[in-house]
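This report concerns only the one structure given below.
A single protein chain has been omitted; all remaining protein chains appear in their positions.
Moving on, here comes chain A:
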Amino acid sequence: MGKTILADEAVQEFVNGQYGVHSWMIGLIVGHCTSQKDFAVCLVPSPKEEAEDGETDKQTTLEGVSEHWIAEHARQVTRMLPGGLGVMGVFALAPPDAMKSAQAKLRQVLFAVHKLLRKHKLLEQGENSTDWTMLQICDTTRKLTCRTFDVSNPQSTARPADWKFQSFLSRWPYLHCRIHVDITVPVQHQATDCGQYSKQISAGLSPFVETIHDCLAIVNGQLRDPQDSLESAQTKRKSGKKTGSSGGASALKYSVELLAQNIKQCDNKVQHSPCSARIQVHGVMESRSYVHNKATVQEAIQAVKEDVIRSLQARLELLSDELRQSSTEEEVKEVDTEPPCSIATPKRVFATLPGTHISVCDYAFRDETPQDSLDRLNELLNLQVMEEQLELEAEKVPDDSDMEASDRSSFSLSAAESEEGQQEARKRRPVKYIGAALGAAGALLAAGLSYLVIQQE
């Protein structure tokens, strides 16, 4: 008995619009896996790889695509998805003969995508299902062929699966969470350049990830039984009011708060290490997640945790990329670029998937324009939105005065809360922003170079 994949009606519309337009197309299936069935929320075509010499497309056939290219696309797409959604498979559209000769390649792509995402810890912890979907759309007969592969097993063979269109997205609950990040990373040896610095930052992330995983959560102010259905209590609560046929996104909104509990047993050990500097990350992140309407409280909380971790990871990775670039850019001028004293991570900019209330996002640095975000949403998610449809104010990027204020008083909460709050830094470097370098990065994109940078394994 094969798996059932429910695809939202918006996906059907998308598919119908593609027939006869392209000679072939490959892309990612984005959705939500559960142990019973999978939900496909949208199909995201991968951009065509551009030849290095800028001449004609070298991959003129579906068979010729690079699985690394698609996997890298998947990595970048995953960053842009809200909690609860992820890459769950690959789709291809081609005439029958092209499809037939690309079978081995498609399988390779599917496994490569999974492998890269797992390597970058972009898959949900304890993945619900390692049965990934491959959807083949025949450009000629308009027939959809759906199969699943167990991507955790390299030897696995295709199993038939049932692909059904259905309208479900409008009923999906929206989980909102604002999370306060406060991480201190002790540094044993001072970073000599930004490259080292960015490594130190990402290394310090694991305790935070652990903390988030161990968190309890309250949903709409209530601590609930993880096995309960998320929606049951909501309907009970609302039933008294009878607010008519609201049905809008606000009715589906749940507010989630995460509560840290240190469940690590005290082992009576004291850890000593030399320490020459510290990195502190703090601020507030906007987190958005979506789960299917039959989801349990536990699934909902898991989605939020996934989003929080993924979002911070994405910001720090992007920041690291920028830092590394800035350190190599001006290599001639400065042998080692010292790590900046204070630097803001990019802010999350939201846009909704057309015809749904599901938000996807982009991360924009302080000096980037809304157009930069629109470009990336278009290129990576194939999303055509207007600037006025972008939600730019969900998060606030510090301006200069904020940075100075925060320098003096730290973050409002952290005085009470910061893990290493009261410890005074012994020496401060003058505040230095790398805005200039970020501007340069933005310019690269504008110049027509792809945002995609393949990171070979």
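Some points to look at:
FYI, a residue touches a chain if its C-beta (ideal position, glycine included) is under 8 Å from a C-beta of that chain, and two chains touch if they have at least 3 such contacts; residues count from 1.
Please note the rule applied: contacts and distances are computed from a predicted model.
Comparing "Ufm1-specific protease 2", "mRNA decay factor PAT1 domain-containing protein", "LSM complex subunit LSm2" or "G-patch domain-containing protein" against the UniProt entry of the hidden chain yields the protein name "Ufm1-specific protease 2".
Considering the full assembly, A:E257 is the residue among A:E9, A:E63 or A:E257 that touches the omitted chain. If you put the hidden chain back, the residue from A:C138, A:V209 or A:I279 that touches it is A:I279. Of A:L319, A:C361, A:L374 or A:L390, it is A:L319 that touches the chain left out of the display. Not every partner is drawn; the one left out touches chain A at residues 176-181, 184, 186, 190-191, 197, 201, 211-212, 215-216, 218, 221-225, 227-228, 255-285, 312, 315-316, 319, 339-348, 395-398, 402-403, 406, 411-413, 415-423, 425-429.
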